[in-house]
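One protein chain omitted, others in place.
Just so it is clear, A and B label the chains in written order, and each chain counts residues from 1 on its own.
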Amino acid sequence: MSDIKKFMFVNRKAPYGTIYALESLEVVLITAAFDQDVSLVFLDDGVYQLKKGQQTKGIETKNFSTTYRALEGYDIEKLYVEKESMDARGLTAEDLLVDVTVLTSKEMGELMGQQDVVLSF
Amino acid sequence: MLHIINRSVLGNAAFDSCLRVAAPGEILLIEDAVYAATKGNALEGKVREMQNRFKIHVLMPDLEARGLADRVIDGVSPVDYGGFVDLVAANKNCQSWL
Partner (left out) sequence: MKFGIVVNEGPYQHQSSDSAYLFCKAAIAKGHNVDRVFFYHDGVNNATKLTEPPQDDRNIVNRWSKLAEEHKVDLVVCVAAAMRRGIRDENLATGFRISGLGQLVEMGVQSDRLVVFGD
């Protein structure tokens, strides 16, 4: 495809409490098939989407967190987490189930400014 | 870049996060976020201070609907839906802080 745009998905919501995280991930997977330049950003409660060890049996809901691990297979490798969001939740990069790039707020803001399409759900 | 905020800024992280993360640019307050643009709200000081980094706009039909159209903080620019469209068109990209 000749039109390659920079797509950024901004995830600011925790999983399970609402469906946004799951349905957002479904868009990400489709976008990969369009050969676009895809970045995923995790801010605020969105960081919780990546927490290791999610066990959803007790709430009878599909555990979709393993899908984040599959993103690499779709050539989606740009995952960014804001340091301040992680710190505020007592989490470190070791708590996350995928490799991410940790950015400061300022770096995150600059990255946003460079995008063509910013999708938030 | 245009940042669109639609949630009440009191007790919601969207506005704070936007101010923390976003590079200098423009902010548009719509829906329940318009309360942030009114004099006397708890975040008025912050809104005034942030005007150094951001041009802040408020969607007037939303503020009128909420009965606070006469209390816009000085320097916050009032826009209608046409102005909203112009802001989106004038900025390279926009993000809704949902």
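The working rule: a residue touches a chain if its C-beta (ideal position, glycine included) is under 8 Å from a C-beta of that chain, and two chains touch if they have at least 3 such contacts.
Predicted model only: the values in this text are computed from it and were never measured.
*Asks:* Which residue among A:Thr31, A:Gln49, A:Ser65 or A:Ser85 touches the omitted chain?
*Replies:* Among A:Thr31, A:Gln49, A:Ser65 or A:Ser85, only A:Thr31 touches the chain that is not shown.
*Asks:* Against the chain that's been left off, what residues of chain B make contact? List them.
*Replies:* 4, 6-7, 30-32, 61-62, 80-82, 84-86, 88-89, 93-94, 96, 98
*Asks:* Which residues does chain A use to touch the chain missing from this display?
*Replies:* Answer for chain A: residues 1, 3, 5, 7, 19-20, 23, 26-27, 30-31, 33-34, 36, 116-121 touch the chain left out.
The working rule: only the chains that are shown with their structure count from here on.
*Asks:* Mind checking the centre-to-centre distance between chain A and chain B? Centres are C-alpha means, answer in whole Å.
*Replies:* Inter-chain centre distance comes to 26 Å.
*Asks:* Which of the residues in chain A come into contact with chain B in the complex?
*Replies:* Those residues of chain A that touch chain B are 10, 12-13, 20, 43-45, 82, 84-85, 105-106, 108-110, 112-113, 115-118, 120-121.
*Asks:* Can you tell me which positions in chain B touch chain A when the two form their complex?
*Replies:* Residues 1, 13-14, 17, 20-23, 25, 92-98 of chain B touch chain A in their complex.
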